[in-house]
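Here's the structure we're looking at; comments come further down.
The complex is shown incomplete by one protein chain, all other protein chains being positioned as in the whole.
On to chain A.
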Amino acid sequence: MAPEPEEEERPMRVVIAEDHALLREGIVALLREHDFDVVAQAEDGEGLLRIVGGHQPDLAIVDVRLPPTFTDEGLRAAIAARDRHPGLSVLVLSQYVEPVYTAELLESGQGGVGYLLKERVGDVRGFLDAIRRVAAGGTALDREVVAELVRGRDAGGGALLDGLTPREREVLTLMAEGRTNAAIAEALVVTPKAVEKHVSNLFAKLDLPVGHGDHRRVLAVLAFLRATD
């Protein structure tokens, strides 16, 4: 690609590691359609580390399961890439929910983190939204992952969660997915003001530190959900 003149906003630079050609090309086409700059593609973990090192992208989109082992190769490569390039944001696509893997990913590096089920790519708007959130250093967890976390928390120390109203639980779940107040308000069809009220209520009930900024808030919620007291 010929170097294009910088526009007012620099397009987001993305790399992809996905062994399945059909899917990889689909994602690339989708991203290019929406003005992302897909700078490199890889088919395995080694390749991911190479292109991340070579291109210094804003975001890496990685399939958990990659050759040659077809196990959690992609996840391990993503974590290794974050170790080497601490600011790197990673969005992992997986065909299954595995809270252990999500936890490992959240604990690595400092950039944004996403863990989505593969079929979410079908929801184009939601997928692009997640990509932007993660690339900006935020979080995008699949609702199934969050549901697992909530189930685990219910089992581990359920008493605290029992004190929440159903609406507050919904808000908690959406926050854990990494959504902003505005997005939560849109999803629940309520006003942002109402969301703010729910958020401050549930933070008080769960005795969570009120952080500044969406991302810190997400981390507090996730830390709470992952604790097992």
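Here are a few things to note about the model shown:
In the analysis below, a residue touches a chain if its C-beta (ideal position, glycine included) is under 8 Å from a C-beta of that chain, and two chains touch if they have at least 3 such contacts; residues count from 1.
Rule of thumb we're sticking to: contacts and distances are computed from a predicted model.
The listed options are "Cytochrome c-type biogenesis protein", "PepSY domain-containing protein", "histidine kinase" or "ABC transporter ATP-binding protein", and the UniProt record of the chain not shown names that protein "histidine kinase".
Screening A:71, A:110, A:165 or A:200 for touch with the missing chain picks out A:71. Listed for chain A, the residues touching the missing chain in the whole complex are 20, 22-23, 26-27, 29-30, 33, 65, 70-72, 95-96, 98-101, 118-119, 121-125, 127, 148, 151-152, 154-156, 228.
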